[in-house]
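One chain of protein is taken out of this complex; the other chains stay put.
After this line comes chain A, so read on.
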Amino acid sequence: MTPGDNEGACRILVGLLEARTGQALAPDRIWRIETALKPVMRNHAIDTLDSLVAKLASEGNRGLVDEVIDALLNNESYFFRDHIVFDELNDRVFEDLRVSNAATRTMSVWMAGCSTGQEAYSIAMMLADAPHKWRGWTIRLVATDISHSAIVKAQSGLYTQFEIQRGLSVTRMVRWFDQEGSDWRIKEELRNRVDFYQHSLLSQAPPAGPFDVILCRNVLLYFAKAVRTEVFSRLHSVLARNGVLGLGAGETILGQTEDFVPSGTYRGLYRRADAPAARARPIAAAK
């Protein structure tokens, strides 16, 4: 498809995605619209993007709208994506929470925009790999995504051979997954630890907090700036006063929000701007 082809239809589809999800499709991804929608069009015997847009405009096509939105969302994810962040969470943040939350023995983590579940299960695996540390604790792992199909896949915990190898060590793979043909399914014990459900960061209230950790990684980059600021505000509203926020490697708070500042304690993580500057070991002293 060249940029000129189906331009009107593409513009409508981009507008639909933004209206429904807040996600702005970058210009360099617009050319992929037709490719992304091909399976949907094939399933509904629709030949062209123009025909698809016409069908979307007719009444009673809510299901088709959902399918189109799902297909346009970027659900790429893999286990332990940016392992430095996961190391920081495992080695320092969770260790400090064991101390600061020792009285209640509770910890809450929200994975906002969890896609197909790999990062949520990565957190679950890290915690499950250290059962002695968390014995007697009540740990709440909430994972949400706007994509219905992504949540269904996350809940199934079934990954292809290609997906299972992305970022996951072989020892964790054999410990926490069962082979089903050429696919791999997360063990029930781990699957039950994560509460997955469909949720829009833009149009729905956040899950009930407060959360000690919120991961919203590789989500905000798809939003327009004003939407990002609004989402930051919502994340702030449910982050515990001493909680931490994790973003994707290519994402920042700079120029986006005044609700958060760099943690100062944990590498690559953020804290509430209205929270105390530091509650744990400074970075230099932690090594």
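Everything that follows uses one rule, which is that a contact is a pair of C-beta atoms (placed from the backbone, for glycine too) under 8 Å apart; a residue touches a chain by one contact, two chains touch by 3 or more; residues count from 1.
Please note the rule applied: contacts and distances are computed from a predicted model.
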Complex member absent from the view - protein name from UniProt, among "Carbohydrate ABC transporter membrane protein 1, CUT1 family", "Multicomponent Na+:H+ antiporter subunit A", "Cytochrome o ubiquinol oxidase subunit I" or "Response regulator": "Response regulator"
Touch with the omitted chain, as defined above, among A:48, A:169 or A:203: A:169
Of A:35, A:106 or A:161, the one touching the omitted chain in the full complex: A:161
Residue touching the undisplayed chain, where the options are A:179, A:192 or A:233: A:179
On chain A, residues whose C-beta touches the chain left out of the figure: 78, 83, 161-162, 165-167, 169-171, 173-174, 179, 182
